[in-house]
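With one protein chain withheld, the remaining protein chains of the complex are depicted in position.
And then subunit A:
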Amino acid sequence: MKVAAVTAKYTTLVVASIVTLLPLGLILFGSFKTNQEFLSTNPFQPPADWFNVDNYVLAFTKGGMALAFFNTALIFVAAIAGTILIGAATAYALDRFRFKGRTIVLLLFLLATLVPGVTTQVATFQIINGLGLYGSRWALILLFMGTDIVSIYIFLQFMRSIPRSLDEAAMIEGAGHLRIFFQIILPNLRPAIATVVIIKGIGIYNEFFLPYLYLNDPDKLPISTALFAFKGPYGSQWEAICACVVITIIPILVLFLFLQRYIYNGFTQGATK
């Protein structure tokens, strides 16, 4: 009885792992095959030449993957800097001050969490367009940093654990609020900043809907839309698409292997707080 239960447990784990890894493995196999080979061999047959990197070369030269990584990095750096400043400033004002309208501001942020972003894009588009930002990376940067309530939560929660005595000590020494914010609050928020950088970073890296709606210039496309655009002209060259997919997954895989614990914590926090 006991043995049967243990066997069942490991069998289900192995089956689930195969279901998870098989589609990924076949993409990896495909990415090293030649066009001929891809069409004539079955998907489970390993590539004849594991060092055939033609598809990867094609992905970088014709698919513009390098440019796409650069565009993603550009958007990421600007959006993340903005998110951190906005989140920390909001948390600082709401946690350290009592002022008229504080409850209203809290309620505004509270209500905003209930509005899923995808539902309002029809109207958000008109605003971005009205600002003259359609087709600009700034549209994405603005949306990434201006609509991220989860990060504000994480900062607000963490802000409570920073002792007020630190602010007060600095104030006695004559520091202004701006200096307290930059020299005391921000450095002490480091763990929260790390969490936000990880979740937000993965979110921006994977975001497809916003760049698809707001960017039209092929030279500005980030990873996800570049991958989508590649599928058009190379739709019949699946081995090249496979290589492109592998290229987009590798950075995430490396990040995951090194930062596992932070990623689990970050996402459970992001989803439940």
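Throughout what follows, a residue touches a chain if its C-beta (ideal position, glycine included) is under 8 Å from a C-beta of that chain, and two chains touch if they have at least 3 such contacts; residues count from 1.
One rule holds for everything that comes next: contacts and distances are computed from a predicted model.
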{"item": "Hidden chain of the complex, named as in its UniProt record, picked from \"PepSY domain-containing protein\", \"Cytochrome c553\", \"ABC transporter permease\" or \"Uncaracterized surface protein containing fasciclin (FAS1) repeats\"", "value": "\"ABC transporter permease\""}
{"item": "Among A:Val53, A:Ala78 or A:Ile149, residue touching the chain not depicted", "value": "A:Ile149"}
{"item": "Missing-chain contacts mapped onto subunit A", "value": "5, 9, 12-13, 16-17, 19-24, 26-27, 30, 42-44, 86-87, 89-90, 92-100, 102-103, 105-110, 112-116, 118-127, 142-143, 145-147, 149-150, 152-153, 156-157, 168, 171-172, 174, 177, 181, 202, 205-209, 213, 223-225, 227-228, 231, 238, 241-242, 244-245, 248-249, 252-253, 256, 260, 263-264, 267-273"}
